[in-house]
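With one protein chain withheld, the remaining protein chains of the complex are depicted in position.
Right after this comes chain A.
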């Protein structure tokens, strides 16, 4: 790396250099970046850094997870609820490769992460040394940036650049691989924060003309509709979005990662779009005249068949990443830039408006969805417990103020559909990658980053067993997360597809489960199992009132399905209610 490529900020002009080891320098870099918690797992090639972590344990809290994947997801949970950079650390070889799923998840969900991996000594690189793996090569396609450091003197610049790149522009994961000899080598340390990389333009300038054009189109629209995504949360533009929605009176829907940016209860919040989203916003995507996409990327789970997606509409795309413009859906007007800046510029140009008749169409379709789906999900007439009524009970007890960390599958869709969100950054889930096993470790990170918040993990019986070992982390750290396992003894979403599209051939989706309560109790976590409806309210109340971590297993209907549903390849307007 050459100095000419990076712009560095002198943190303190009077700062003198100190002669320290590379590993001690890593700790000083982390402290300078404001890191107070990191997640990781020690091993041979990272031991010098752990030795320094021991010395600095009063300043920086290292959380020993039970698997490196857990460390990566915990760092993600930390980042998603706080907006800060999550930090994960692992040793070389298997330690580093175990981070990969979390890194890939962070890449596709734009989560700022700095991963530091130990590497064999530089003279052993390429020799198939013990626990040597080419983690820079392996992580390249799933990182925003990565690099390998073989000299102690390169450490400060690499870490400064890593933090800057991870959190700026469209955030993402970065990985810094540091050889063991670089960790041990002594050098004159000085830290300067990175404020720019000459080949990297994190935030494109907002085009004022494009904003004007967008405002003109929105002001003239008869049936405008907003679909916002996580870009609003990452851009801290929640207030600006709310102001735009309210001034122009536009029915507004959200993608799964956009959830919670505007409260669920807002009268113009018309629900979630996508495969298991709400009926009205999906159907009316194909009837609106102007579709305003804000900080979202037209994922295939949102659009269904592109050939029939919003063809009648003029599309305005507010987006920070130029590569997203026209990637999946052709736009009439693209407004590049940070959502906060562009929406602030848009607001004064909008005319005060209301679209009552158009909004009524959303309400009418909601009434249909309510009758056919929601009523039975939330107040079931059948004996078996539904996932929906569990979420409803959690809403009642937390008053919609909890952060919901969901895993992947049916319970995730139900949680996102029915959870009440009053506060932004409250829906923490693996959206793009769909990583089972995400929720338990992510909930740990979320609770540590926001100890004042109630953090409830909603997990299926399949996903729970993918990172079940993190119960050990919860026990050791005494992290008061609430864990709800919705147990249908199936890999429910795959089973639903097998039922609908594979003639009920339930290939490898039925699960014979262990005694989950006994496992949780084995980790000294208070645990309870609910089988009957009568016990549910009391159990959820007890869980939320608990000051400590609490495990709640709810045995739900085995073959319950999630509707509405847009079958793969179908149009959003072909969303099925049963």
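Everything below uses one rule, namely that contacts are C-beta pairs under 8 Å (C-beta built on N, C-alpha and C of every residue); 3 or more make two chains touch, one makes a residue touch a chain; residues count from 1.
Just so it is clear, contacts and distances are computed from a predicted model.
One subunit of the complex is not drawn; among "Acetolactate synthase small subunit", "NitT/TauT family transport system permease protein", "Methionine ABC transporter ATP-binding protein" or "Dye decolorizing peroxidase", its UniProt record names it "Acetolactate synthase small subunit".
Only one residue from A:111, A:146, A:285 or A:412 touches the chain missing from this view: A:146. Within the whole complex, the absent chain has one touching residue among A:47, A:60, A:184 or A:197, and that is A:197. Taking the complete complex into account, A:321 is the one of A:207, A:321 or A:542 that touches the chain left out.
The missing chain, though absent from the display, is touched by one residue of A:31, A:47, A:136 or A:511; that residue is A:136.
Those residues of chain A that touch the chain absent from the view are 1-2, 4-5, 7, 136-137, 140-141, 144-148, 165, 195-201, 321-323, 325-327.
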